[in-house]
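One protein chain is absent from this view; the other protein chains keep their places.
What follows is chain A.
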Amino acid sequence: MSTEPAIDVRGLSKSFVVPERESGLRAALGGLVRRRTRTVHAVRDVDLTVARGEVVGFLGANGAGKTTVLKMLSGLLHPTTGDVAVLGHVPARRERAYLRRMTLVMGNRHQLQWDLPASDSYELTRAIYQVPEARFRRTREELVELLEIGELIRKPVRTLSLGERMKAELVGSLLHQPEVLFLDEPTLGLDITMQKRIRSFVAEYNRRHEATVLLTSHYMADIQALCKRVVVIHHGRLLFDGDLSALGEEFAAHKEIEVTLDEADADLSGYGEVRSAEGGRVRLRVPRENAPPTIAKLLSEHNVLDLTVEAPPIEDVIEQVFSSGTSGAAVPR
């Protein structure tokens, strides 16, 4: 395998000029004379390197710039500034050789013909990507088996449920065995069972084909199941790039202390926010910097049977990062 990174991004920025006007008739008439525009900086100065075969979670609130980055990496959008190389190609050139090696799966890709069985659309995909017949059959069987959609590919797409259609779309997106997968919310709108199946499928595809995966999802379960490394983007800037476990350490403003005392109904509200209390077991939330003195105080003032310190759940950390408008410096890998 090549040692060259699968994705190499330097100083990537994207700005859009969007029209702007107030509501109402007066503003509409004014717009006839003078058109006002505003520049939106969707992505600013992003650096990112992803090794071949790596699965990276790409996190950010709505409008943070995740999808814009994915679109630039896939060649859909031209960067305003910066350099992008994916598998050694410049995506914006949209060379056929590059497009044959990657896929971008978005919730609304709609590559399947609505009134025909998915198997018919797959034949067209074979021709588009020039997949040799034998390899096409083998890959199709493999993907159909992995996603357990068997006979469904012979039913008109319009008769499939959302989850079934998403799986059929996923098969269609991978028939050419792409080396890089950009997955934009692949489990959006699916039930929990279907989400799990898609997750295990992506993991298996990555294992079998050593594919590089860049995944965005609002479901932390997707990220936790698939990605050791996460990249957080906020207001277009890279906020964090590192291990998922380190994300909590970096951004959690609180620690959760679970303590078991030999006394029931002890009042620990003076130590921090009591999250739960059941018998002698109490869960406290304290500011991160207060955790060591609080633990020392608890140990010295009570008979502690057991004590654990945890970062808050990753969902809480992410929510806090997005809602607080944190603008700390990116953490380089």
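Following the convention adopted for this analysis, a residue touches a chain if its C-beta (ideal position, glycine included) is under 8 Å from a C-beta of that chain, and two chains touch if they have at least 3 such contacts; residues count from 1.
Here is the rule we go by: contacts and distances are computed from a predicted model.
J.: Between "ABC-2 type transport system permease protein", "L-serine deaminase", "Lactate utilization protein B/C" or "Carboxyltransferase domain-containing protein", which matches the UniProt record of the unshown chain?
T.: Of the names offered in "ABC-2 type transport system permease protein", "L-serine deaminase", "Lactate utilization protein B/C" or "Carboxyltransferase domain-containing protein", the one UniProt assigns to the missing chain is "ABC-2 type transport system permease protein".
J.: For the chain not shown, which residue from A:Ile128, A:Ala246 or A:Ala266 touches it across the whole complex?
T.: Considering all chains, including the one not shown, the answer is A:Ile128.
J.: Quick one: which of A:Arg21, A:Arg96 or A:Arg208 touches the chain that's been left out?
T.: A:Arg96
J.: What residues on chain A make contact with the chain left out of this view?
T.: Residues touching the hidden chain, for chain A, are 16, 68, 71, 74-78, 85, 87-90, 94-100, 103-104, 106, 108-111, 113, 115-116, 120-121, 123-124, 126-130.
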